[in-house]
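In this view, the complex is presented without one of its protein chains, the others remaining in place.
Letters A, B and C mark the chains as written, and numbering starts fresh at 1 in each.
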Amino acid sequence: MGEKRKIELDYSQLDSERMRLNVGPQHPSTHGVLRLEVELDGEIVTDVIPHVGYLHRCFEKHCEKMEYPMVTPYIDRLDYISSMNNEWPFIMGVEQMMGIKVPEKVEYLRVIVSELNRIANHQIAIATFGLDAGAFTPLLWLFRDREMILAILEKLSGGRLLYNYFRVGGMAADIYPTFKEDVLAAISQVRKTNPEILNLLLLNKIFIDRTASVGILPADVAINYGCTGPMLRGSGVPYDLRRTEPYSIYDRFDFEVQIGKGEVGTVGDCWDRNIVRYREIEQSCNIIEQAINQMPMEGDVKEAFPKKVRPPKGEIYCKAENPKGELGFYIVSDGKNNPERVKCRSTSFVNLSVLPEISKGYMFADLIMILGSIDIVLGEVDR
Amino acid sequence: MEQNFVNMLIENPWIAALIIVVIPLVFVVIYALIAILGELKIASFVQERLGPMRTGWKGTMQPVAEVVKLLQKEDITPDAADKPLFNLAPFLMFAAAFAGFAVIPFSPYFLPAGIELGLFYVFAIGSLGVIGLVMGGWASNNKYSLLGAMRSVAQIVSYEIPAAIAILSIATLSGSLNLNVISDNQSGWFWNWYIFGGPGPWWKILVIPFTLGLGLIYLISTLAETNRTPFDIPEGESEIVAGYHTEYSGMKFAMFFFAEYANMFIVAAILMLLFFGGWNSPFGDFLNQWWMQPVWFILKAFFWVFLTIWLRWTLPRLRVDQLMYMSWKVLLPWGFVCFFAVSLFVMLK
Amino acid sequence: MGLLNRLNEPFEGGGIVLGTVEDILNWGRAKSDWYLQFGLACCAIEFMAVNAPHFDFMRFGTIPRTSPRQADFIIISGTVTLKMAERIKRLYEQMSEPKYVISMGSCSNCGGPYWEHGYHVLKGVDRIIPVDVYVPGCPPRPEALEEGMILLQKKIRHEAIFNKRKRIAEEDKKLGLNIK
Partner (left out) sequence: MQAQEIFDKLKEKFNDDILELKADAPSDPIILINGAELFNIAQFMRDKEELDFDYLVDLISLDLGDNLGAIYIFYSMKHKHRIALKAIVPKDNPILPTLENLWRTADWLEREAWDLMGIKFEGHHNLIRILNPYDWEGHPLRKDYVTPEFYHGMKVPY
């Protein structure tokens, strides 16, 4: 366009050309530093090539160099929106290898903080998804509601976002005196403000038009691509590790695994994935309510701390239900203070790999919506 | 009636003409500052925040600071851009928006150019702005800009048709294309406004649903023409970064910014003149003095501006094909229905 | 810098008038800061929280812009990896003068927890672009970022716009440097 050139009319040159568009790493709706190479035919997406690794922070290298307790802060920084959930599978794996049985109070406390963090995570997921659709206000409303949960977690652990709260054999700090009241107040607040978001965003006619029957992910494709969490449940597969392979004390609680039913469109579309997240917030409230009422308030959370964290020789795969799906750590120990190898089965990484499959043939605006509905966190994709 | 108070006060026609040109310009600048502040503050109110608080009293000087800042920003022209077009685009867009003010009657005593074809002129000149927009998008040599420009062409061209039908209906109803005459026809109480069928016999009640529909059609179309949510597809931030003005910085970006707000006022003014009685007081002769009429006019227009800001912070954005669907399959057929109903009414009246 | 280049010549050696003009220009730049809507890592979430109702970044007159051309400052919110570093440099170059940088969090200050074994982490964003304000913390609390913003505004308020080169040369002369 810049240089002056003679324009010759040749009709054979008038065929339409496909445009290669580079989305990211700096783009308002790539949720961080993802880069997508998009091939467009007009507005229709014909091909998507995700380029990841812009936030590759060498997590697995650090694990090999660090002692076991020193690994937890790095795990926090994987999926930085749901740190509590991240720490759990790793700590659980080390505990299983060392044969540590944690006290009852710790189990309940872990369930409560994880579910609180799950609520915070889903709030961000819905918020940023709304932002992708052009709705700015729900984002700020959800961030407002999230602060109450962050306040509780901050009082417990001292951190607002990255907690480093789980320890092998217990927790870093005991609960504070008004913990129960705070948690109950936070739940009732979430229950009160949640329908606002439903009415403002999720049931909005424009929003439904944008998301219904967009980015349909059939169940068999989802399983073949290894998608888990709300991605898979949105496609109608009730796979939730808290229910299918209950870890910790999840078998004691009464909650429903939410699946997408295709209420406004087809099963497995963007709207389904988000309504699953929305309903999981309600289910998490139920779990927290049961847990906080059953939880023994007396007792020491540091009771079962081992003198030295040095698991015996062995390999273990330990997984837990992260808000985004199945998060697993494969820990190889050779009996030293450092792990020999830690491999993180990162949810977002696997979930993101399905993007090219489900976004072809939709419009460019839909691609952004589909990407938003996957709910990726680049820290976990790139590790 | 067709008098300008400036002409009455000043004898020299050249100086008078100059003053007549300067008044809307000053008004646009002041209005844009207020609208920017309103945008920030209303957004903050909707989002339970405070908004700008540290610039002047409660942040009221914020738009002034923005302008001072934008004046000093580096003026970047990308190397690969088509430089003449790139530099011309924002000025063309602002000129188009500003030219519309020539026929807007702020009051019966202030009409910059009292031409008979005022409605036709403002509609024609309003379409010129899209050329500036496309020019900017194309000349930037940026794919996002190009996408934004292409989208906006499709959008604005499509939505001009329902808007034109709404305008045509009112022209039929009022029998004039002179904005001042149209406004004058609606004098009296608010049931004489064209949104309520205009002045007429009691059985004009039958036509009220259709004129209300026309008002709605015009409102939606103008939302699309001014690129406001839910039709802000040409600059949809989450998709195409900043749309056609991605590559613009400093003063040229400010021109786009001003043009956008000036356009908003133009369409608001047309809406008020056609449907909501223009500069007339809603309550008959109450507060309908010559000095209150511009105040009524500006207040009514500001209400529409407020409405668009409110909508912006509430609704998500539509998709391109849904936007086209809305225009061609919803607004256009209903526009025709309303137009025929109104024409029938005029014939029977 | 557009207007400023033209102002530079006739105001050479001005007195009080010049001071006031400079004050007004600095006031505008300090009070109207548009930032690039750009997040890197963990800090980006806290950065979003700063925009949220509890902390309300807009109180300082900041507005998010998605295009670097229209942004006044960029917040490097998170770990800068080697793969990303070149892009950040490009973004910084695309921004229009006057432009500022806030480095948010330990990672972009110095590499943070990845300083030792991070084979793919740039140890401090100041190795590629100049930084105006460093905000420590991992991640910094929203209040810390707001303080960083206030510091940046203070810095902008006291900037010398006119005769910048002359003043720098005088300072250099005092220090005994001879830089052309």
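Just so we're on the same page, a residue touches a chain if its C-beta (ideal position, glycine included) is under 8 Å from a C-beta of that chain, and two chains touch if they have at least 3 such contacts.
Note that the coordinates shown come from a computational prediction; the quantities given were computed from them, not determined experimentally.
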Which displayed chains the hidden chain touches across the whole complex: A, C
One chain isn't shown here. Among A:G158, A:G314, A:G335 or A:G361, which residue touches it? A:G314
Decide which residue listed in A:R252, A:R310 or A:R341 touches the omitted chain of the complex. A:R341
Residue among A:W88, A:Y108, A:F179 or A:Y225 touching the omitted chain: A:Y225
Have a look at A:L21, A:L34, A:C58 or A:M231 and name the one touching the chain we're not showing. A:C58
Listed in rising order, the chain C residues that touch the chain left out are 82-83, 85-86, 110-111, 115-116, 119-120, 122-123, 127-128
Residue positions on chain A contacting the omitted chain are 52-53, 56, 58, 60-61, 64, 96-97, 99, 220-221, 223-226, 237, 239, 244-245, 314-317, 319, 326, 328, 330, 332, 341, 343, 345, 349-350, 353-354, 357, 382-383
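Everything below uses one rule, namely that only the chains that are shown with their structure count from here on.
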Measuring from the mean C-alpha position of chain A to the mean C-alpha position of chain C, what distance in angstrom results? 32
Chain A to chain B, mean C-alpha position gap in Å, rounds to 44
In whole angstrom, what separates the CA-based centres of chain B and chain C? 37
Return the residues of chain A touching two or more other chains; collapse runs of consecutive numbers into ranges. 27-28, 140-141, 144
Chain B residues counted as touching two or more neighbouring chains: 47-49, 237, 241
Touching chain C in the complex: which residues of chain A? 25-28, 32-33, 53-58, 61-62, 65, 73-74, 77, 80-81, 124, 139-141, 143-144, 146-147, 150, 160-162, 378-379, 382
Per the touch rule above, chain C residues touching chain A in the complex are 36-42, 44-46, 48-49, 51-54, 66, 68, 78-79, 81, 83-84, 87, 91, 113-114, 116-121, 138-139, 141
Note: in the complex, chain B contacts chain A through residues 43, 46-49, 79-82, 138-139, 141, 143-144, 147, 229-230, 232-233, 236-241, 313-322
